[in-house]
Each structure stands twice: as structure tokens, then as C-alpha cells.
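A single protein chain has been removed from this complex, and every other one stays in its place.
We just call them A and B in the order they show up, numbering each chain from 1.
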Amino acid sequence: MPRVSVSLEVNGTHYDREVEARLLLVHFLRDELGLTGTHVGCDTSNCGACTCHLDGEAVKSCTVLTVQADGGEVTTIEGMGSEADLHPLQEAFWEHHGLQCGYCTPGMIMASADLLARNPDPSEEDVREALAGNLCRCTGYHNIVKAVLAAAQAGVPS
Amino acid sequence: MITAEFDYLAPDSLDEALQALAAGGEDAKALAGGHSLLPLMKLRLAAPTLLVDLRRVPGLRGVSRAGAEGTGDGSGTIRIGAMTTHHEVSAAGLGLASAAAGTIADQQVRNRGTLGGTVAHGDPASDMPGVLMALEGTITATAPGGASREIPATAFFQDYLETALEAHELITEIRVPATDGWGYGYEKFNRRQEDWAMVAVSALVKAEGGVCSDVRVGLTHMASTPLRATAVEDALRGQPLTAESIAAAAEHAADATNPPADLNASQEYKRHLARVLTRRALAQAMQAG
Partner (left out) sequence: MTTFVGQRLKRKEDPRLITGRGSYVDDITPAGTLWCAFVRSPEAHAKIVSIDTSLAESRDEVIAVFTGEDMQALGILDALPMAWVPPDVEVRNAPHWPLARGEVNHVGDPVAVIIGEGRYAMQDAAEDVFVEYEPLDVVTDIEAALQEGSPLVHSDLGTNTVHEWSLGGGDIEAALAEADVVVERRVVNHRISGAPIEPRGVVAEPRGTGLTLTSATQVPHFVRLFLALLLGESEEKVRVIAPEVGGGFGAKLQVCGEEILLAAAARKLGRPLKWIETRSEHMMVTHHGRDQIAYVKMGAKRDGTLTGIHSRIFADLGAYLMLLTPSIPSLGAFVMSGCYRFGAVQTDITGVYTNKCPTDAIRGAGRPEATHMIEVCMDQLAHELGMDPLELRRKNFFTEFPAETALGIVYDSGDYHGSLDRLLEHFDRDAFEAERSQAAANGKLLGCGFSTYTEICGLAPSRVTGPQGFGLQTGLWESAMVRVHFTGAVTAYTGTSPHGQGQETTFAQVIADRLGVDPANVEIMHGDTGTGPHGLGTYGSRATAVGGEAIVRATNKVVEKAKKIVAHALEAAPEDIEVADGRFSVKGSPEKGMTLAEVAGAAFIPDADWPADMEPGLEETAFYDPENFVFPFGAHVAIVEVDPETGNVDVKRYVAVDDCGPAINPNLIDGQIHGGIAHSIGQALYERIHYDEAGQLVTGTFVDYCLPSAADLPSFQTDRTETPSPVNQLGVKGIGEAGTIAATAAVTNAVIDALRPTGITYLNMPLTPNRIWEAIQGAGTETGGPS
């Protein structure tokens, strides 16, 4: 099977690996690095559960080849904050009950972080528009939107 | 789901990329953002044996303006590198093209998907081909050895997922005329915000003294290729710009169309949508102009 060398940074740690050319970034993160917080929910780039950041922008890691991230910097939910030191978005999702089963949550947080980096003071409509590529079945989005607006109010460091 | 196996190259120059594509033949594919190609490959509806990734090829990304900038006569040309992402196009202040690019799929897709990629894919449901029809944009295709040709959008999109691009060519740039002095409108109808257009309409209107001196209308997903609604344009050009004249012209929006029906929209419904959206897009363009 065709293999390629990749060299990239994930959550601040540098990795040099040889991977299958077709290895999706999401499977590299999950299966090679054990960063299982990034999830897979569909086959077609619709659900956004796999959202992480590549070079500071939110991407759907099920639609990015690992090798496309060569030389890049990846941030996953694990790189956002820990239980002891939560990112303001994580804190807001907790405070406002922005999650139930938690499966879409990492993707929601990563997509929201991209929005807030570009637009620190979004309207409800801005938030809803920015999350158009992230599906949730539990929350009806109500509390997710509330959480993102609250995080924006609280001020998210970029 | 995952793709079938393929060989992968990420050349450092345009020429190497072109050579690699030529060597790979029919089963080689260029990879830009991958947001049209990779989903198809994951569903195994496409299985190229070689991907030539353009991410290292210099000079393919960015927006620049050449020609009579700032003269306000609209004679300048906007040059958009093929690897420019939808997000970058949407943020570039390009009027119609930016407005339309900002509606593509969702934030994450716009961060990765590229203008060159979506144009090369030639899906009649995607936004930018119809926009390029309205803008009378051109697609610059470069062949091994560096020879390039500029193909008008009207000649580029040939059938469903079929374009004038030769297997050994790459899109390197998209050029659109500056539209200073034109009003624009973009109307897209879909079921969910992240969906492809059921129908979309791009409209450009130039007004002089309340009269439509020129107009261009592009239609998305009304045939196996994007279309120009020339009957609408002919009906409006030279007319006073009023709600009535726009409505009358928009009635021609579905002339000579053959929209593909699907679960969400019958042909008849799509023709109706084309008329409604054309009227709305023209009205927007009139307001903006």
C-alpha cells in the first residue's frame, strides 16, 4: 500500500510518521495518536463531529488526508483545555447544558472556536450560520447556541 | 468509510504537477481542497489511482486585481488563484463572487474547498460555476510545458461533471472582470443551509438613468451545466428598471432549461423557483446598483 511521510504538530507536539496515503486525518488523530476526542459521525462531510483545527482554521478531518496536513499545525479538542483548566467555550457548554450525549460536542466546540476567532461578538444568527456544518440530535441546538453566545460575552482568548 | 488505495504526490512546482498528471493518465486526479473529490472517493464513487496534491505548488492561491483599478469603469480584471479557498473568496470583497462563496456548504468546507476545485469538478448544483457564467469569467488552464489557455466559463462547463479541461491540464487561475458600477444579487434556495443549491440565481445589473443598460443572469442547477438566462437578459436590457420590468423579465428564467429533478424538487418546481429567484436576485441587484 502506498505510504507517505508526514511531519506535523498536533496540540503542540511534533510528530514524524509514515502513513498510508489515504489515511484520513481523523483516523490519524484517533488511531495513530490516540486522540479519540475527535469523532466520526458521517461519510459525507455533513455532520462536523470530526471538526478540528488545521493551521488555525476549523476543518472536517474526515475530509482531509493526513498527508494534506503535512507541515501543518493541528489542534484537537484535547488541545483546547483539560478538566482542570477548561477553555471558555468548554466552560460555557458545561454551564449552559450545551451537550447531552457529548458525541457532537468536540466538533461543536472546535467550529465555535473558529467562529469566535473571526467574529468575537457574533449575533445568534451568526452562531447558527457558523454551526450549519455541525449536526446534533440531542440538544435541538438551543443550548449550544446559548453557550457559544455566552462564551463570546465572557471573551474567548484567541 | 474510506477511499480505495491510491498513489500520492505533492510536487513543488506547477510543471512537476502537470508532468505527474500527464504520466498518471486518465486515472490521475489533481487534489486541491478535496471537498468535492474526497467524499466521492470515500463513498467509492470515484477511485483515482494517483492523486497529485497541489498544496505545495506556489502561486496558485490569492486574489489580485489587475488593470484599471479604481477607475470605476469596471474594466479591471480580478485574478483568483485556483487554490484560493471559498472562505478567502468570500472575504475578498468581490461583490457577487464573495456573496456566493459565503453561502457554500458550511464554515469548515469553506475553509478547505477551493475555487479551482469546485470549477474543475463541474457540478451544476455548486455555487461558483453559475456565478462565473454571470460574471463572464474565464478559466485559465495550463498544460505541461506551461502553455496556458483561457476558457470562457460559457464554454468550460460541458455536461454533468464534465468540463473542457483536458486530463493533462490544471486550472491555475480564474479571472473575472471587475464589476464596479454593477449591482449584484445572489439568491439560493435549498432545504438546509449546508445543502447544495436546489436552484440558485446570480444577477448583475448595470443601470444608467434608471434604465438597465446591461444585465447578466447565471442559473445554477437548472440543467446539467450552469446556464446563462439570456432570455431574461434580453427582456430586461434597455428597459426601465422597475419591479414590473424585472418581474416580466424573470418570467423567462426557465426558458431553455432542463433542470434535473430529484426527491426534493420536480422539474416544474425548479422552473418555478428559477423564475422567483431570478426576480428576487434582479431586485437585489437593482437595489445594490
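Rule of thumb we're sticking to: contacts are C-beta pairs under 8 Å (C-beta built on N, C-alpha and C of every residue); 3 or more make two chains touch, one makes a residue touch a chain.
Keep in mind that what you see is a predicted model, and the values were worked out from it rather than measured.
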Based on the whole complex, identify which of A:S5, A:S82 or A:S123 touches the chain you can't see.
A:S82
May I ask which residue of A:C47, A:L65 or A:L116 touches the chain that does not appear here?
A:C47
In chain A, positions touching the absent partner
20, 22-23, 27, 30-31, 35-44, 46-47, 49, 76-78, 80-83, 86, 90, 93-95, 97, 99-106, 109, 124, 127-129, 131-146
Where chain B meets the chain that is not shown, the residues are 1-2, 4-5, 43-44, 106, 189, 191-195, 198, 263-266, 269, 272-273, 276
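We adopt the following convention: only the chains that are shown with their structure count from here on.
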Find the geometric centre of each of chain A and chain B from their Cα atoms only, then give the gap between the two centres in Å, rounded to an integer.
29
In the complex formed with chain B, which residues of chain A make contact?
1-2, 4, 20-22, 24, 27, 43-46, 48, 51, 57-60, 62-65, 67-68, 70, 111, 114-115, 129-134
Chain B contacts chain A in the complex at 1-8, 10, 31, 34-35, 38-39, 42-43, 51, 53, 55, 87, 105-109, 111-112, 192-194
